[in-house]
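With one protein chain held back, the other chains of the complex are shown just where they sit.
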Amino acid sequence: RRTGDPEVVFGQGKTPEQIVGALTTLHASHPERAILATRLDGEARDAIRLALPDADVDDVSRTAVLGPLPTPSGRVLVVAAGTSDAPVAAEAMITARVHGTSAERVDDVGVAGLHRLLAVRDRLDDADALIVVAGMEGALPSVVGGLTGVPLVAVPTSIGYGTGAGGLAALLAMLNSCAPGIAVVNVDNGYGAGVHAARIARRARPRDAV
Amino acid sequence: RRTGDPEVVFGQGKTPEQIVGALTTLHASHPERAILATRLDGEARDAIRLALPDADVDDVSRTAVLGPLPTPSGRVLVVAAGTSDAPVAAEAMITARVHGTSAERVDDVGVAGLHRLLAVRDRLDDADALIVVAGMEGALPSVVGGLTGVPLVAVPTSIGYGTGAGGLAALLAMLNSCAPGIAVVNVDNGYGAGVHAARIARRARPRDAV
Amino acid sequence: RRTGDPEVVFGQGKTPEQIVGALTTLHASHPERAILATRLDGEARDAIRLALPDADVDDVSRTAVLGPLPTPSGRVLVVAAGTSDAPVAAEAMITARVHGTSAERVDDVGVAGLHRLLAVRDRLDDADALIVVAGMEGALPSVVGGLTGVPLVAVPTSIGYGTGAGGLAALLAMLNSCAPGIAVVNVDNGYGAGVHAARIARRARPRDAV
Amino acid sequence: RRTGDPEVVFGQGKTPEQIVGALTTLHASHPERAILATRLDGEARDAIRLALPDADVDDVSRTAVLGPLPTPSGRVLVVAAGTSDAPVAAEAMITARVHGTSAERVDDVGVAGLHRLLAVRDRLDDADALIVVAGMEGALPSVVGGLTGVPLVAVPTSIGYGTGAGGLAALLAMLNSCAPGIAVVNVDNGYGAGVHAARIARRARPRDAV
Amino acid sequence: RRTGDPEVVFGQGKTPEQIVGALTTLHASHPERAILATRLDGEARDAIRLALPDADVDDVSRTAVLGPLPTPSGRVLVVAAGTSDAPVAAEAMITARVHGTSAERVDDVGVAGLHRLLAVRDRLDDADALIVVAGMEGALPSVVGGLTGVPLVAVPTSIGYGTGAGGLAALLAMLNSCAPGIAVVNVDNGYGAGVHAARIARRARPRDAV
Amino acid sequence: RRTGDPEVVFGQGKTPEQIVGALTTLHASHPERAILATRLDGEARDAIRLALPDADVDDVSRTAVLGPLPTPSGRVLVVAAGTSDAPVAAEAMITARVHGTSAERVDDVGVAGLHRLLAVRDRLDDADALIVVAGMEGALPSVVGGLTGVPLVAVPTSIGYGTGAGGLAALLAMLNSCAPGIAVVNVDNGYGAGVHAARIARRARPRDAV
Amino acid sequence: RRTGDPEVVFGQGKTPEQIVGALTTLHASHPERAILATRLDGEARDAIRLALPDADVDDVSRTAVLGPLPTPSGRVLVVAAGTSDAPVAAEAMITARVHGTSAERVDDVGVAGLHRLLAVRDRLDDADALIVVAGMEGALPSVVGGLTGVPLVAVPTSIGYGTGAGGLAALLAMLNSCAPGIAVVNVDNGYGAGVHAARIARRARPRDAV
Partner (left out) sequence: RRTGDPEVVFGQGKTPEQIVGALTTLHASHPERAILATRLDGEARDAIRLALPDADVDDVSRTAVLGPLPTPSGRVLVVAAGTSDAPVAAEAMITARVHGTSAERVDDVGVAGLHRLLAVRDRLDDADALIVVAGMEGALPSVVGGLTGVPLVAVPTSIGYGTGAGGLAALLAMLNSCAPGIAVVNVDNGYGAGVHAARIARRARPRDAV
């Protein structure tokens, strides 16, 4: 692929058979690469586990990976506000790894309790790219973005209720953040944030060289 | 008035003559009380200055006060994010004073530079009620609300552009704040926040008694 | 906690195991305090009843309380428009009690039948803080706010259909209320209103002293 | 005209010449009837005053009437919340008169001060149709509708700011009113309300006959 | 009741027991009047049939009537666009009858086939009030309103898909109708339209007297 | 151009100099073709009249045409609801001509007065493509579409006020039309409708051959 | 039918019995024509298969056709972006055939992989009308519209998530396309696009004659 990215199967709106079929075909033509499938419901995950026992199926991120991960280059850190943002954060982390970078997570870092966030300040600075995932804490990217100059992509999640339902409040908060340089992806799009961050991190100069 | 509040003239959509007339009549019947006029455009402010030289006309908050302020009881603190939020913050402060409490302002306290906010932490705790005014920094009430348990009312402002224009992004951020107990008033409604905070502060137990 | 508030577990989006676990841990470290859990579905409430027989589980408000309530200081009154607003009103009342104040409810007080509202006028004036809960009767806070000067926080509910579905109509009516000083929380956010009102009431001067 | 209504010229988006031309032509063919022109800006009103000195041009409602009013049958009462709602209320009243009914106004009747409204209760009951005009007091039709069984049409106005700007908050409040039987017209559409109410009133049984 | 209207139980969000209870109590105090219950789901209708065999339960309109209908005065005609608008049209018709007027329906009258509508033109003129119900045919009230001068209230329905889902397209079409004098109620609010039309019709002068 | 369409200059957001420059250059390279410029404000039209006296500048449609019109093939009919929709209708008509078809207009054809529309029924059937332009009469395409099977493209206009302001009501009415086969372009996009209709008409079989 | 179109039964919101009944009646009166039923859920399709074994029932497009297809005239090409847009594309194709034209599909043609699209360029030019169906690839009509001058109607689909859910993002992208002459139908309205395209294609001059 000209873009240098792996093949990805978008599972939503596909039958388990269509998904297993796509993974099988793509894997056959390039067994040396990782293939990612996202947005897999329970039925699709079961079908993959049965038909492709070598696949790495994950229930939290609702993803499957088939084939060996690439050798990682660069570091992505995924910062998530709350427990309920975990599925999106997990999708972002796995996507980043499949796209050629190392990726880790820091969870349950809230704006209303700043101390937990201040405690991980050094890990923020050590990353080549940051992904900040938040639903009800739409303010989190602003605060993180004020603490570090590392490229940051924010992911609003559809957690919440009332006017926050569906992620619109978090999306708008992130687009209008007063901290400079924050870029945003669609609500719940951990996949897109993972690709964006991986592309940054895998081209980044090694940190001792900065 | 049964509610114990002063008379207020809402200047928007009224002619200078109508406003001067209302102030004159209300003042005549209760010269011992303060009367507040809000949302006064330049023309209305000029007309008041000319016709009612005793009135206290303020260009930033676009208000006028006629008659003596009541003896203050309790303390309101108005925290504003940026220079452009000043008119709304000023309207809130003056309204609080006219409604029987003392009121002060802390300006230019941003989320992207947490140190300035952390520096005023004690002043937050010392207030009986907090008003937090912010447009592009819709995250500010969340962060302030995580630092103190003082009753807090947030005012979104219509500062901003793109999806933030008109104050919707700030309003939604405040309604969905992860910090508990934050109440919100309409976009640019410094007046409403001032009334709410004054009612809290003037009934609050003296702080040494808490 | 610096804010002086109890620990609260937000049940939505958590498994029954996660919720029971959180309650157990928090209770163990502070058995002398009340812990509140909100937005509990039927399954979560069953799990709590089984695992924590001492917890006070309520099906209407969908909450659980573990540990002794604090000694109340001050009075909150929750005014609800209709039968269907009861769950949100109940959540607000229990939250206020857990946050250190006494709280009572007046139900089925409608704008279209003013006599019921006028009949409780004295109870409105006797409160230290008012919570007004309404979905289809978005006008209720305006009318209550015209009858008393007690600090008032309004909660829109998602009751209704057509253009009222989801609570937007009630939210906008409350934000634009012509009665001064009304502050608003998110749709269905009885919890947030309870915290705000409790903070006001527990700091209020005893009423004979006002 | 099959509908029995007079001719009306909608002035918005037309040149003064087009408007004067339309009035002149229509008047020539039916000099015995009243013709109404609405939404006239200052320039159009000046042009009409100059070219058609017999026309009745009104600056508040921004209307002109040419030719004799019909003999009125039935009674319409227009209730307006605030001073700034006056232009829409005036347009509704004049439209009703041109459409064959008598019409009067009660102004400055607010929800936050119920006594003024309760004082005119009998006039509400005496009307054949009610028009309630309100911007910031979107709650007014609900309260009026709870006081009387007379057919009521509500007109939201674009007065207000923040989330109320443009009349959406008032429109939604009226559509979702808890008082039964309230019908609504478009924001600022005093004309439409006037036609609707006049059609009701001029067909109503004389009140002593009810 | 001062408004002269019967008692109505709004079934949505109430348990079958609450609904049966309310009907029983209201009927006991005024057995000579009709009581209406609306928005009844299948379970509620079953419970009423069982507990109150004298009630008139209707599955299309999802209503129940207990007690004798009042002697009708005046005529309401309900015009519906399509088969799927029938439940709302039926609710409007039954509501009008309970509120003291006679009411009939004309169904399946579409804008895309004008002949069916032109065929019922005389019935439109013979009514004292018209109710026009339409979802995908939001244009219908405009066309009907151009054919007759009878007072007309329009009801948008939530039939439709894509941008029409939820009734917003129909609501806006009706609010902006070019035919004068059309008033509108909330999406799917057949009840409100029925009350409004009945109040008009039962006060209308007998048609030979017009 | 592969698409077979002429060059078009979009005037909005360009300086008069930029527009005159673009027209001059394009005309120089293809003097035998017509070039169209749209969305020209008064200043731009003056500059074109001065610099390019051969250009055909039109104040109503705010367009200019330079170079000879192509020989027309096929017939487009533009149907407009009201006087205020004229600029958009004129832009559509001129665009269609520049794109190689003949085009005529029928104006002031309203839904509330069906007779005018029924009177032009034959002209509707004789066209190869119809463009229906309407703002406040968003119902017009539905009614026209029920009268004929000719391909029809609808253009909502931003005429109107209240909820109709900006053309959203007309756009939604057209997208949800009950008459089958109606396609829609953006609000005020007479240009786009003209291109679509011209492409249909210039490929249409001659009518005697149908 | 004056419009020359076949009868169509809109299945959504109708019972299986109503649908089978409508098909039976319409077929009986015109056995020589095709009748189309759309938006059929599984239950309706089963009922048709049982009661009308001659009907052609299709599970992907959720349609049924009863009676012989008309002899086709002209060519429609349906271009679909992704696998999940297939149901809407299939409904468009079948509708076009029932409305008297031949119709074929090209699937899985994405903007992010331009080569597949460029490969079918000649087929685009050979059609008399194009239908472009896309949800997450709202950009597709713009790119196709830049490659050919054939009349093009775009159908947004409700595939997608986050801000794309419900098809609004695709609809807006299509309405604002920079490629000229693109007309749009409602979200998921394959039926409407099929009618529009068929009307164009069946009147088109045979291609060798162009």
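Read from first to last, the chains carry the letters A, B, C, D, E, F and G; within each, the first residue is number 1.
The rule is short, and it goes like this: a residue touches a chain if its C-beta (ideal position, glycine included) is under 8 Å from a C-beta of that chain, and two chains touch if they have at least 3 such contacts.
Keep in mind it's a predicted model, so treat the numbers as computed, not measured.
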Quick one: which of G:Ala127, G:Val153 or G:Ala170 touches the chain that's been left out?
G:Ala170
Per the touch definition above, residue among A:His30, A:Arg49 or A:Arg203 touching the missing chain:
A:Arg203
For subunit A, residues touching the missing partner are 1-5, 8, 128, 146-153, 171, 175-176, 180-186, 191-193, 195-196, 198-200, 203-206, 210
Which parts of subunit G face the unshown chain closely enough to count as touching?
81-82, 110-114, 136-139, 142-143, 145-147, 160, 162-164, 168-170, 172-173, 175-180
Touching residues (missing chain, whole complex) on subunit B:
83-84, 159, 161-165
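Criterion: only the chains that are shown with their structure count from here on.
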Compute the distance, rounded to whole Å, between the mean C-alpha positions of subunit F and subunit G.
26
List the centre-to-centre spacing of subunit B and subunit E in whole Å, with centres computed as mean CA coordinates.
47
Quick one: subunit C and subunit D, Cα centre-to-centre, how many Å?
42
In subunit B, the residues touching two or more other chains are 146-147, 168, 171, 175-176, 180, 186
